[in-house]
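Sharing a structure here in structure tokens format.
Shown here is a partial selection of chains from the complex, left in place.
In this document, chain identifiers A and B correspond to the written order of the chains, with residue numbering beginning at 1 in each.
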Amino acid sequence: MKGVLLTGFEPLDGGGNSSWEAIALVPGVRTALLPCRFGEMLERLRAAVAEHDPAVVVCVGQAGGRPDVTVERVAVNLDDACVPDSAGSQPIDEPVVRGGPAAYFATLPVKACVAAARAVGVPASVSQSAGTFLCNHLFYGLMHLIATERPGVRGGFVHLPYSPDQVLGEARPSMPVPVSAQALTAIVTTAVSVSLGGDLRLVGGSLH
Amino acid sequence: MKGVLLTGFEPLDGGGNSSWEAIALVPGVRTALLPCRFGEMLERLRAAVAEHDPAVVVCVGQAGGRPDVTVERVAVNLDDACVPDSAGSQPIDEPVVRGGPAAYFATLPVKACVAAARAVGVPASVSQSAGTFLCNHLFYGLMHLIATERPGVRGGFVHLPYSPDQVLGEARPSMPVPVSAQALTAIVTTAVSVSLGGDLRLVGGSLH
């Protein structure tokens, strides 16, 4: 049976990254650690997908400052970095894939995934933007890979809050890593079991 | 010479809408007032574009809670309303245009527009999401109209903060309407004068 591949990020600047710690706690899945480098992360993603041949791929990143687990809905064809990546690259207003469509929607059942996280007691919501930095780059790269080469694979992106030890003295929102992992476990279980096109019809948009 | 068309919104629920007040203060442009109703607003937009035959169309809305003027970058093909529109319609996870592309990028020079607003002293930034409600619906509808029928027109969307009188006792960010109008004036002047593809290469993305 085909399974689930979760990817996490290396720390960007020595500051830790909750995504890698969290996916390590999700049972029964394959995982891949990706570098915080434009371009190279997509090659590593492609290799991991080739190796594991998964039915579901969920890339996981960290959205420092957000208070809940967010399931991303839209990947846009845009790299616009406000800081450099770990190799010093800082693309501004360039496409992720030259000639690619302006955006892809996640093929995860995003509303059902959000509902599943809440059902296990973890605050979660849909996000309408994964930004224009590394997370969106990976998300778009994943969806483009699926669209062009792996049409049967279901893919998406989930953002986690800071872990508590990243913000001990900063009065910023955080979530313990095992709690984030619980949400991820519920999300991938849902992603595997809900049929394509079978998302829940739940309120979850944003006003602006 | 072809000119500029600015659109504003009627109040959604009797609470006022800074967009209509602000565009009325921008000199030398045509304006159109649009209803807060899915679908109908797009017919009214089409009629206004047909009537004025503009070179630039900037739709303007209100993003209550944002502290600065935001120039939107991406319109997504998604209606996901968390509250009903003024006609009671509340679409959930439906496309704006069935069969349309997942997203359109604004064809305004968004970075140059942001720089122009700041140059006249008004805080401004690029936004990566116009939400999934009325503003995104209008923005996507505009860009689809341009893509399919008005290829020479430059189009985009700008969100304004609350006006002060909307939040007198709420400790929420606001911007006086004449200040918002100053930003809009700078933005449309820039939109008219900067050549297509001639945007500034400035930092302005978001991390997530």
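Here is the rule we go by: contacts are C-beta pairs under 8 Å (C-beta built on N, C-alpha and C of every residue); 3 or more make two chains touch, one makes a residue touch a chain.
Predicted model only: the values in this text are computed from it and were never measured.
This structure file defines a homomeric complex of 4 copies, of which 2 are shown in place.
Criterion: only the chains that are shown with their structure count from here on.
Centroids built from CA atoms put chain B at 29 Å from chain A. The residues of chain A lying in touch with chain B in their complex are 61-64, 66, 73-74, 76, 78-83, 92-93, 101-105, 111, 126, 128-133, 135-136, 159, 199, 201-208.
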